[in-house]
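Every protein chain but one is kept in place in this view of the complex.
Letters A and B mark the chains in the order given here, with residues in each chain numbered from 1 onward.
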Amino acid sequence: MLYDVLIIGGGIVGGAIARELSRYELRIALCEKEVEVGFGATKANSGIIHGGHHAAPDTLKGRLEWAGNQLWDELAAELGFGFERIGELTVALYDEQTPVLDRLLHHAAVKGIPGVELWTPERIQQEEPALSHDIIAAVYAPTTGVVNPYEACYALAENAAQNGVDILTGFPVLRLHWNGELWEVMTPGARLASRFVINAAGLYADQVAAMAGVGNFAIHPRKGQEYLLDKRLRGLVKRVIFPCPSPVSKGILIIPTYDGTLMVGPTAEDTTDREDRSTSAEGARTVFDAVRRLAPGINEKDIIAQFAGLRASADGEDFIIGPTARRGFINAAGIQSPGLTAAPAIARMIVEILQAENLPMTLRNDFVGRAPHPVHFAALSTQEQIALTLRHPRYRRIVCRCETVTEGEVIDAIERGASTLDGIKFRTRAGMGRCQGGFCTIRCMELLSRLRRLPMTALTKRGADSWLVCERQEAVNGDERAPGIEVGDA
Amino acid sequence: MSELVTVRYLCIGCPLGCRLEVDEAPETHAIVEVRGFSCRRGKEYAIQEHTAPQRTVTTTVAIDHARWARLPVRSDRPAPKEMVLTICHALRHVRVTAPVKMGDVIAANVAGSGVNMIATRDMPGQ
Partner (left out) sequence: MITSNPRHLRGSYDVVVVGAGPAGLEAAVAAQDAGADHILVVDRETEAGGILVQCIHSGFGLHRFGQELTGPEYAQRVLTQVVKRNIDVVTDAFVLDVDRERRVKLMTQEEGVSLIDAQAIVLAMGARERTRAAIHIPGTRPAGIFTAGMAQRLVNLYGLLPGRRAVLLGSGDIGLIMARRLTLEGVEVVGVFELMPYANGLNRNIVQCLHDFDIPLHLSTTVVEIHGRDRVEKVTVAPVDANLRPQMERAWDVPCDTLLISIGLIPENELSEQLRLRIDPMTNGPVVTSTMECSRNGVFACGNVVHIHDLVDFVSAEAMLAGRSAGRYVAGAAPPADNVRLLPGENVAYCVPHTISTEREHTIYMRTRRPLEACSLRLTDLGGKVIYEKKLRYVFPAEMVNLKLRPAVLHHFHNGALRVDVAPRADG
């Protein structure tokens, strides 16, 4: 198959690029090594659309953070994923931290971010009474928002597919070869060819760049452990709470997720293992020690889930975006925080780069920017729920009791492309609640089995060797009848 | 005369969990003494468990045309303890068809154990 542009990596960055490029008359493919898109760093992202004032204005990160921030309202409205500007507070606990607050105010002034202001302890207590009385000042930014990062990623990829992009999941890229005219892209199942290759390979972006012969940077995975808290604490904190950041990390935050549950984290641990998504007792201690200083009412007892993700930080700690010494090979690499925020702006930047590289870019006249919004039963009013279930019987069964997810939503997710348990979970929230799948796992498996026409034993949690259940022995060994049995006439 | 053999059991009568000891004669296997119990039921249990331990067998068999893939069954009387695994292995090859009524005999004299397996619920046909 011959493409104009082939994107390697189906995370939020690859998804945003694919969707942005799908506006043009181009043949586009997106190769994702995992069984579904969004299964890498995106899946464990904190889901914050940063206010715009965190990164310094003279860095690429700093420019794209604010540029990206402003694109999310339109994206969310078009694609129907949840996004809300809940605002944030960066809080100082000591006098020595106030220069950090001054710097944030300065960034905001330089970039022209509206509404960013300094709050007194009295104002902080009035607005966020669960926060510690030790906080001496805070910078408030109304521009900060929260999204479900995976939901956004699915929405982008699905809309891209709707506009003709080939989303190739389970397609790890093994080799890249420039044949003088085109990039040949070798995957286990197919050999693809493309005029341009965009490297959005996240944690593996350095290896992909090396395949292209421009491996002049290294990705340093930085692990972040996150802890999701029981919905009992919903509303305890209303805005995203940041401590004053350190040079390598924004610190450990309190995040009211889009769905209302609180999440705390992430840690920042440099690691060499690109697949090490393990949590640790030290990680939990680090997170909760830090969080208690910000909000004393939060503790480990309310953990309902813990997970870790890896940030793809590159040498120099800035994004690496742009053409390389190899013609047609473009990096979108080293996308660490605020990568989610910046993703839509990165996608636009890629468009400009391709134009500069003389790829003819004609806007399509049949581009469909609005995607059908997925049903989110729990968010509907009672009257809307009555109307929906009256019209559509598929929404008449609750599959996930903790998050009130209906069978119809799970079926929608499967029809939209979910092929694994995690794929369903990240699209619908089934299994994310306090019982952690105790109730819905088997129901989701039954639906996957029925709709994908697969036996339960062929289903996985997230592809590869993540099988869920196995056959009984006699099913494996054949059903020969044992002697000495008289079967009753039941 | 050779020494007595002592076998230990954990009493299951109540949460006290008395550590029971049964002394038996080496050749005749006759019980010489039971110790460690703190009630009559404990002593009886020790003797039973030592001489002829028995278990009620509960497991499932395959069922067709039913809501579930498996039908729960139990033995109609306690089976000799050493037969439990054999009985369950034998039942792996039993397959019945719904409808089934609670109490129906599903498999008789399983593996020569003398026990019958009966259905422990109604399973309507589908």
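Before moving on, here are some points about what is shown:
Just so we're on the same page, a contact is a pair of C-beta atoms (placed from the backbone, for glycine too) under 8 Å apart; a residue touches a chain by one contact, two chains touch by 3 or more.
These numbers were taken from a predicted model, which means no experiment stands behind them.
The chain that is not drawn here is touched, among residues A:361, A:435 or A:454, by A:435. Checked against the hidden chain, the listed residues A:84, A:117, A:270 or A:471 yield one contact partner: A:471. When the whole complex is considered, the residue among A:184, A:300 or A:317 that touches the unshown chain is A:300.
As for the chain not pictured, it touches subunit A at residues 232, 275, 277-281, 283-284, 300, 303-307, 382, 385-386, 388-390, 393, 395-398, 401-402, 404, 421, 434-439, 441-442, 456-457, 460-473. What subunit B contributes to its contact with the hidden chain is residues 9-17, 55-56, 58-60, 62, 67-70, 72, 74, 81, 84-85, 88, 102, 120-124.
Note that in this section only the chains that are shown with their structure count from here on.
In whole angstrom, the spacing between the mean C-alpha positions of subunit A and subunit B is 53.
On the subunit B side of its complex with subunit A, the touching residues are 89-97, 100-101, 104-112, 116-117, 119. Touching subunit B in their complex are the following residues of subunit A: 472-474, 479-482, 484-490.
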